[in-house]
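Only a single protein chain was left out; the remaining protein chains are all shown in position.
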Amino acid sequence: MPAGQDIGFREQYLRSLKTRSVGRWEWIALRLTGVFLVVFVLAHLWFLHYAKANHLSFQDISARLQGRRFQMLDLGLLVLAFAHGLAGVRRVILDFGVLSLGAEKALRWVLFVIGGVGVFLGYRIFEAFLGAWGRAG
Amino acid sequence: MSSYLQPITKPEATYTIHVKRFNPESNAQAHWETYRIPFVRTMTVIQALEYLWDQNTYLAFRANCREMTCGSCAMLINGAPGLACMTLLQDGSRIEPLANYSVLKDLIVDTSGIERKYKELEFWPKLEGATKISGVPRSVLHDYSHIYSRCIECYVCLEACPQSDAETTQFDGPMFMLQIARLSKHPLDAKNRPRQAIERGALSCVNCYECASVCPVGLSPASEIGKLRRRAFTQDFRNFWRKLVGKEPAQTP
Partner (left out) sequence: MTNRNRNLGYYMWLAHRITGILLAVYLFAHILTLSAALRGAEAFNQTLRAFDNPVVRAFELGLVAIVVFHMLNGLRLIALDLFPSWSQEYLAFAVLLISLGVIVISVPFFF
């Protein structure tokens, strides 16, 4: 519900510009990563589920990931998915308009950390598949 | 009041309406009141409110032209923002003031914030430097008056937009974007309107097109926002390219 405006309108507006307004880079980044994700996700779904019809195993994935293109596909998907997903989550949270300036900055760091952890974990899994080729497991 | 209203001599039915009332002097909370209105076919919400005045129930509301021209009577009718003068009365209608703004009394809301924004946005053609525009003036090629000047500034789109309200000022709202679009077509206006639109939060629009669906005069502010955004980015890319190849940035926005 709207509250009384004790500070001037101009001051309110300038403050809000520093917090929740959608920046040009954020706006473009969401769309650019989204477009690339369309390709990467479709390829991922195709190779993993539709082409193989769910007969997957550690060895199958390991064999597939020996190919350079598949490596780029999976790693690219990992980074893009986290970038697009976390940027989108940030937008949803900020659009509620309840965070203060400090909380918004904190959210940015939290999301970066989560993204970093996620990408790191994903890369370790990627390595695990790569390193096991040729061994029975 | 009753000079505007035909006396209801042969009502077809009696309708019940619920109105959210608030008196800043007497009660602290807004509360719903129920009234019974004699109904004739094609009766509008405004006529119901006027009937109440005739019965000495002095419910505060804004109204003027009663023909969708002045934009004064915006309110929430059954939860949907609309003009009271063009909404037909239904049995059990719930009438309340616009939710995005502070209530002054009954159905009247505080629109001073909107009026202040007009000043901030400089809604007049910026004349300095206009003579330096080369080529054919934009509006000679495009007759815009029948499109943009239809806006009656009723604030219904501001109410319907999920990204704009009176408090968070990151996005001024669809109506202001429409005004910016209108000014951008003026031949004497030299201000960079697409850039102004971005600065006033045009990127916050999520393309839900609620503004277009509630507009009483059939305008589509969301489409105008999209066009302004596209022009802003085209400007940026063009200037970036010009800077890259060593040319001066373009003069005409």
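Labels A and B are assigned to the chains in the order they are written; within every chain, residues are numbered from 1.
The definition used in the following text is that a residue touches a chain if its C-beta (ideal position, glycine included) is under 8 Å from a C-beta of that chain, and two chains touch if they have at least 3 such contacts.
Here the structure is a predicted model, which is why all the values come from computation and not from measurement.
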Seminar exercise, completed: Filtering B:R21, B:K117, B:R193 or B:R229 for touch with the omitted chain leaves B:R229
Problem set entry | Contact footprint on chain A, counting only the chain that is left out | 31, 34-35, 37-38, 41-42, 45, 49-50, 53-54, 56-59, 62, 81-82, 85-86, 88-89, 92, 118, 121-122, 124-125, 128-129, 132, 135-137
For this session: Go through chain B and note every residue touching the omitted chain.
Result: 76, 78-80, 99, 162, 206-210, 212-213, 222-227, 229-230
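Just so we're on the same page, only the chains that are shown with their structure count from here on.
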Exercise. With chain centres defined as C-alpha means, what is the inter-centre distance between chain A and chain B in Å?
Worked result: 37
Problem set entry | chain B-touching residues of chain A, taken from the complex the two chains share | 1-5, 9-10, 12-13, 16-17, 19-24, 27, 95, 97
Seminar exercise, completed: In the complex, chain B touches chain A at residues 99-102, 113, 116-117, 120, 163, 165-171, 198-199, 201, 203-204, 236
